[in-house]
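One chain of protein is taken out of this complex; the other chains stay put.
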Amino acid sequence: MTQQEALYKYLLRLGDNALIQSYRLSEWCSRGPILEEDLALTNIALDYIGRAQNLLQYAAAIEGKGHSADHLAYRRAEHQYYNNLITEMPRGDFAYTIVKQLFISTFEFLLYTELCHSKDEAIAGIAGKAIKEVRYHWTHSRDWCYRLGKGTAFSNDKLQQAVNDLWMYTGEQFEMGAEEEMLSAEGIAFDNKALQSKWLEMVSTVLTASNIQIPTESYMQTGGRKGVHTENMGHILAEMQYLQRAYPDATW
Amino acid sequence: MMMDAIIIENAFQEKIDRDLCIEPKDQMPEKYRLHLIRQMSQHAHSEVIGMQPEGNWITRAPSLRSKQILLAKIQDEGGHGLYLYSATETLGISREEMIEQLHSGKAKYANIFNYPSLNWADIGAIGWLVDGAAIVNQVSLQRTSYGPYARAMVRICKEESFHQRQGYEIMANMMKGSTEQKEMAQDAMNRWWWPALMMFGPHDSDSPNSGNAFIWKIKRQSNDVLRQRFIDKTVQQAELIGLTVPDKDLKWNEEKQCYDHGAIDWEEFNRVINGNGPCNKQRMDHHIKYHNEGAWVREAAAAYQKQINEFN
Partner (left out) sequence: MSTTDTQLDLWEVFIQSRPGSHYTHAGSVHASDNQMALQNARDIYTRRNEGTSIWVVPAKYVTASNPEDAGMFFDPSNDKMYRHPTFYKMPEGAKQI
């Protein structure tokens, strides 16, 4: 594997996480629990689309085959997407979305903080922009955890259920692939494993303050990083890629 | 009491006649207040229900750019609903009550959103025609007599200026594209043109609510005047990109310097208003469903607020 190939795959991974997360968040449009929150979730979705665009554009440039960001977003086959499984989990109820966002934002906060110092200037630039967005996403989901966790017995149950259901999808975020090993040795990427204990500490602090039990389950699902997805992914792509696939020659 | 009411009404009308804004704490005739609540809440509901036909295409938007634009646009509609709800709340009705009136059918929303969005060009047509029609109407409302309503409209018009353009851009791109894309664009044009014309409401001669609305300067220009303005601008844009306006009677009137158009199907208009449009039930069911699904979240937030107030 050349460094170029490693970088291409790494950018796809970061880009796909943003792309699929934006897909799920955008599903909230006109479905929020209150109008204000509808707009808040859409704002987060827009941040992610922007990030996906930047990362996939850079990936396309590294790939060097003259593809566009859209080509990468809309024309790959399922096994060529490398997002973490957690991003493709369904929209679920509001508690589920908030917990998912907390788990992902906490990881992204730690990762993008490090990537701001990447030796790859383009990555550092993207990270510098992303970290501001991530801090807001994190605060937003943390505050909602407090409200749901301490609000009513019903909302506490919902939040606990979401934490339990999503827990086994959190471990994959810290896995390292060969390309990440190579790139982190060069100071371009960062060692995901090194973020895990800090992640657990941050998440536990929020959940404990929300009267939520931290799951003791230790089995973690994996696969997305290797292109082996949950059944959700095919449905996402069928919908997302519909026009691009049905009219391959059209420009939109 | 009678005398007081007359004095209030005279002072109020004098203010209106001097083109002064009415503000929430000013005295106003009850009929003016109720007229505003009806019109403004209907306007707010329209923005919110209008999120649905466009939302139908978010997950299928064909490029990252188009998805971004669409999402930002729908978000704007939600924001505009929110500004309008707030402005209406200054008249002494809560958002809870307004939503309840929407769900019970007492409050209406714009008829246009009872039509389905069937292909991607519909997103173009909605932006270009529906927002185009809305903006003609809203520009005129920036000078409406009720201050909070006028201020909301100023903000809304400023934000909406990109909506019509992005819709037209989609249509123009599709008309430059493949045969299939052109067909989609023309199909969307055929389905949205007439409902867009109906957005301006009945002809002036059949407009039941207009009398007071003019005297009170809530409404500044008549349905037919606004409709004509929209047609004259839009027909030219359609021709420029090669779209056919689906009206065989449409022709330029040299004498009046505007377009004459064919008869609007008011039977269809009334049928849809009375609940029998393609999507009336679907739109309302969607709103009720997600409103109800959000109830526990709102309750939790309210319960949490009580706790932090107690313990702080």
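Here the chain labels run A and B in written order, and each chain numbers its own residues starting at 1.
Following the convention adopted for this analysis, contacts are C-beta pairs under 8 Å (C-beta built on N, C-alpha and C of every residue); 3 or more make two chains touch, one makes a residue touch a chain.
Everything numeric in this text was worked out from a predicted model, so none of it was measured.
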Can you say which of B:Ile7, B:Leu240 or B:Ala295 touches the chain missing from this structure? B:Ala295
Out of B:Glu9, B:Asp26 or B:Glu268, only one touches the absent chain, namely B:Asp26
Residue, one of B:Gln75, B:Asn114 or B:Asn280, that touches the chain absent here: B:Gln75
Residue list for chain A contacting the dropped chain reads 34-37, 39-40, 43, 139-140, 143, 147
Hidden partner interface residues of chain B, rising order: 23-27, 72, 75, 79, 82-83, 86, 89, 94-97, 99-100, 152, 155, 159, 292, 295, 298-299, 301-302, 304-305, 308
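Here is the rule we use: only the chains that are shown with their structure count from here on.
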Distance from the CA centroid of chain A to that of chain B, rounded to the nearest Å? 36
Of all residues in chain B, which touch chain A in the complex? 48, 51-52, 55, 58-60, 62-68, 71-72, 74-75, 78-79, 81-82, 85, 120, 170, 173-174, 177-178, 180-181, 286, 290, 293-304, 307
In their shared complex, chain B is touched by residues of chain A numbered 22-23, 26-27, 29-39, 42-43, 45-46, 49-50, 52-53, 56, 69-70, 73-74, 93-94, 146-148, 150-152, 154-155, 158, 239-240, 242-244, 247, 249-252
